[in-house]
Structures are given as structure tokens and as C-alpha cells.
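Every protein chain of the complex appears in place save one, which is left out.
Chain naming follows the written order as A and B, and within any one chain the residues start at number 1.
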Amino acid sequence: MYENRDGIMIGLEVHVQLNRLKTKVFCGCTTDYHNDPPNSHVCPVCLGLPGALPVINKKAVEAAIKVGLALNCRVEEHTQFYRKNYYYPDLPKGFQITQYDFPISSGGYIIIEGEDGEHRVGITRAHMEEDPGRLVHEGTIDKSKYTLIDYNRSGMALLEIVSDPDMRSPKEARRYLDKLRNIVEYLDIFDGDLEGALRVDANISIMGGQRAEIKNISSHKGAEKALLFEIVRQKNVIRRGGIVVQETRHFDEAREITLSMRSKEEAHDYRYFPEPDLVPLKISGWAPAIKATLPELPDARRMRFVEEYGITDDHARALTSELKLAIFYEDVAEKADPRTAAVWVCDVLKGELNYRDMTIEAFKKEHMLSIIELLVSKKITEDGAVEIIRALLDKGGSPEEIVKEKSLLKVEGDIVSIAAAEAIKENPGAVADYNSGKEKALNSLVGAVMKKTKGRADARTAREILLGKLR
Amino acid sequence: MITKKDLEHIGWLARLELSDDEKEKYTPKLNSVLDYFNELDEVDTEGVEPTYHVLQLYNVFRDDEPGIGSITQEEALSNAPKKQDEFFKAPRMM
Partner (left out) sequence: MATINELKESMHSGSSEEIVAEYLERIEKSKLNAFITVAKESAINRAREIDSKGEKGMFSGIPIAIKDNISTKGIQTTCASKILSGYVPPYDAHVIERLKEAGAIIIGKTNMDEFAMGTSTETSFYGPTRNPWDMERVPGGSSGGSAAAVAGGEAPFSLGSDTGGSVRCPASFCGIVGLKPTYGVISRYGLISYANSLEQIGSFATCVRDVTMLFDVIAGHDSRDSTSVDRIDTHLDARTYASALVNDVKGLKIGVPEEYFDEGTDKGVENSVRDAINTLEELGAKSQIVMMPHTKYALSAYYIIAMSEASSNLARFDGMRYGLRTEDSDWHTTFSQVRAAGFGDEVKRRIMLGTYALSAGYHDRYYLKALKIRTLIKQDFELAFKDVDVLIAPTMPYPAFKIGEKIDDPISLYLSDVDTVPVNLAGVPSISVPCGFSGGLPIGMQIIGKHFDEAAILRTAFTFEENTDFHNKTPEGM
């Protein structure tokens, strides 16, 4: 049982951009603006021109239901859109179309790897809304003399997923974010690699005090850092006999601190009312059909990997933590030994990718199959296999070419045997040490063999042959 | 009853800068209208549902297909009082 001595309560509001849709949520503008000039994917609706009216994208509603179901939420019988009235330069209409009473889904949960094993985090609600535009500042927000606005992002479909305050540490918050992102990626509605795809606001309180809301968090790591800072700050306030006030704080990513945003802006009154230009939805009837088409989700896939491929739970967890990685593994495991594949994909390849800040898309599964084949048929050593993977990531080519180029083919037993005999002959000191009980002396003999074979001998084979000769 | 202070808050919410003269001028006028509205207090609306939409419409959608409504960047920026490069230009944030 996890103690949570500081009474930490963390709730997260995660904005997921439904960027796999073809068009925005209320207009026919295309969503593939990421490489295009500013203000080139706009129309009267998403620019907020006078007289333009919104119409809901049906696929966006389906995607929202998908997410709701995947988060074990109830899809509501009646759902509708509201106007949230406030001003900001990125908001073209002076209000945001969002949901308030009657969100599309609510009352779900997800299971994360918590401080004390599996931990359940409640999902308060998941509701639809529109993204505002993007602001560009010259330098920093507080120093810039003007602000530039690009409305390409304006009107992108967002899903705001609000959790219960169930997380008890920054680590759990990060695990929650990882899990959530993992789930929405599995649903094929979201590409997390695109800029601004996932944004987080965090609410945190300690020891039953007031909560602070931290805005401007753009990464999972950032969330963890912001929360760690905030816990220390709140503890210090209490230690000095103060009271933590409810407020909005801004996360300064560069300095890894949170700053109070207390100002007149705090005097918000959003004056929610039902959007008169959109009619209510009655779509709970869609849920069974959508549920039937839900893909296998990360937890289910993890369990299946353990069962079907006989790999460890740790491997299965790591392999299913990213959809693309899981698919890669599964394609390889179908044609090679699944356990060997798990080791090489999970322990080696993934590490090399992370080291280079690359994704699994940078590696061909045919190459992984070739490498495993070379290993299983003992044509290369494990060190050789690692070297091939590194070379493929750094320079490209094919495993066969690299084997040839680097002369990585494993040398045969006879040659190792000859090299071992020579090593014994040339290192009488080491032999004497070994015979007098210093087992470590064997290592220098193995090293000598490897040197003679230019590393192409298998170290374990060399050791066995040496032992045979020394006995 | 709207006080001058209420009016200042409303002006802030609605982003309407009000001069002192305007505050003096608007306060009684708005209050006379609100007084008139207060006649609704006499109506018993217990158990009456509000009518947000006069027609019983629901489930109106569009397909996820690029529409014909998009306009060019030039058209988008054509009415901008201030622009810079390909952006709309807004005032400073702070």
C-alpha cells in the first residue's frame, strides 16, 4: 500500500488533437497544414468571419465516442455544444465552442502502473471542443512588442480528457500521460508526433489544501517536472505557515518552474450557454457498433503477447507501449523466434533508437529478420548483430552489405582452436595463474583469442575451447 | 440593480472601455431595462423546460470531406487592419 504522506492529489486535463481526421471539427478546411504557410488552411468558419456557421464533422464525433469507450466511459444519451465566452488573441470568435453540461462521455477509468502496482485513475469526462489559432511571439511572450496570429490550427478537433484527482505522485502523472497517449494512438485518431498534438493542464493540491492549475505543459517529462516543482513550492508555503491559494500558474519549461499568472485575467466568467448554431446530438445508439470496431488496446495486446509469444511481461509492456513498435514486433515475431525477436527489438533496437532520438519507422523489419536469421544460424556473433543495427541506423545499407564490409561473419571452430593453442603457448604466465586457481586469468586468454580472430570468434566458444585445452 | 462597480466588471467581461461619463449614462438606463425585465418574476415557471431550439432538430452533421468553403491566404488576410508577412498582427500580450 502506497502511503502518499504529503496527501498529493493530481488531476490532469489533456487536450488531444484529432489530427488524423481529414478536416477540422466545424468546417471543411483540411488538417494537413503542418508544412504549409500560415493562414493557408482557413475559411469563413474557422476565421470567425461574420455570418459563418459551424457544422459538426461526423467522424470527429465517432472518434470522440471511440476514445470514450476506450477509456471505459459511458457515452451519454444526449450531448450538446456550448459557447465558452472569453477573449484571447488566438480565439477568432470571442468564444470557444466546447461542451459543458452533457459532455459526450463521462465516468470512465484507465489502469496505470502506479507507485504500488496497478492503479486506477478515474476519467471524469471526455468532451469535444475546437482548437484556437496559434500565436507567435518575437522572443518571449512578455517581451514581444506584437503578436502574430496563424489560424491554420483554428478549428482543429480537440478532445479534452479530464481525469479525477487520482494521481499521487508526479511519476504517476507521467505514467498516466504515457498510457493515455498510448491508447489514443492505438485508436488511429491521433498522431502524437505532430506539433501541438497533445497538451496538458495539471491540477495539484497537497495535504487537503487548495489546488493550483498549471498551464502550458507540452510534454510528459514537462508535466513531471512542473509537478515536482509545484509540490516543493506548496510544501514551502505550508512550512512557512502560509496557505496555498487556488490560482493558475504558468510552467516555464526552460527554467523548470511554475509562475503565478494572478492578474485581472483571473476574473473569468465564461457565461456558458448552449451554442444556438448547433443542434443537440443523440448518438449513444452508435456506441455498440463503434465498440465492435475498437482495435485491440494496449493492455489486451500486452497480455496476448505474453500468452501467444511466451515473452516476459516486461518485454510485452515495453513492446506495446507504442503502437508502431508493437506492430513491428509482431511482424517480426511471426517469421522468427518470438523470444529472440523480443530481446532484439526491445532490449537492443529500442535502446539504439532512443539513443539516436529516432522512431521505429527508421528501421526495416526485413533487416531485423535478416539479423535474427544470421544470429540463429550462428553466422554472426551478438556483438556483430549490435554492430549491424548501429550501422543500419547511422549509415543505412543492408545487413548483408554490412556483414561483408565489416567482415563480421563468425570464424569457424578450427581457427578458434588454433588461435587458442597459440594463445596458451604465448601466455605461459596466464596459464600458470589459471592453474593455480586464479580463474580470472582465463579472461586474458579469451581476450588473446579474440584479438587473433579480430573479434569474429564467439567469446563463449573461445572460452569452452580454452577450458578443454587447459584441463 | 447594477452598480457602477458592476458596470465596470461587465465592461471588462465584454471588453468595452467605458469613460466615467458613459458609466454615469449607462447605469440608470440599464437599470430601467432590468426593472422592466423583472416582471418575469411573476410567472411561475416551476417544472417548465427551457426552449433553446425552437425546432426539435438533432444529429446534424457534415462528412469528413474537404469542403468548398476554404478561401485563399490572400482572401483571408484581405480585411486585416494589420498584418505582417503571412500573419495577422495583434498587439503585444503584456
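Convention: a residue touches a chain if its C-beta (ideal position, glycine included) is under 8 Å from a C-beta of that chain, and two chains touch if they have at least 3 such contacts.
Worth saying up front: this structure is predicted, and the values here are computed from it rather than measured.
The chain not shown here touches chain B at positions 2, 6-7, 10-18, 26, 29-30, 32-34, 36-37, 39-40, 43, 45, 48-55, 57, 60, 62, 69, 71, 75-76, 78-82, 88, 90-94. Not every partner is drawn; the one left out touches chain A at residues 44, 47-56, 83, 85, 87, 89, 92-95, 146-147, 149, 264, 269, 271, 273, 276-279.
What we mean here is this: only the chains that are shown with their structure count from here on.
We define each chain's centre as the mean of its Cα atoms; on that basis chain A and chain B are separated by 39 Å. Those residues of chain A lying in contact with chain B across their complex are 21-23, 27-30, 37-45, 47, 55-61, 85, 87, 89, 135-137, 141-142, 144-151, 264, 267, 269, 271, 274, 276, 278-283.
Chain B meets chain A in the complex at residues 9, 12-13, 15, 52-53, 57-73, 76-77, 84-94.
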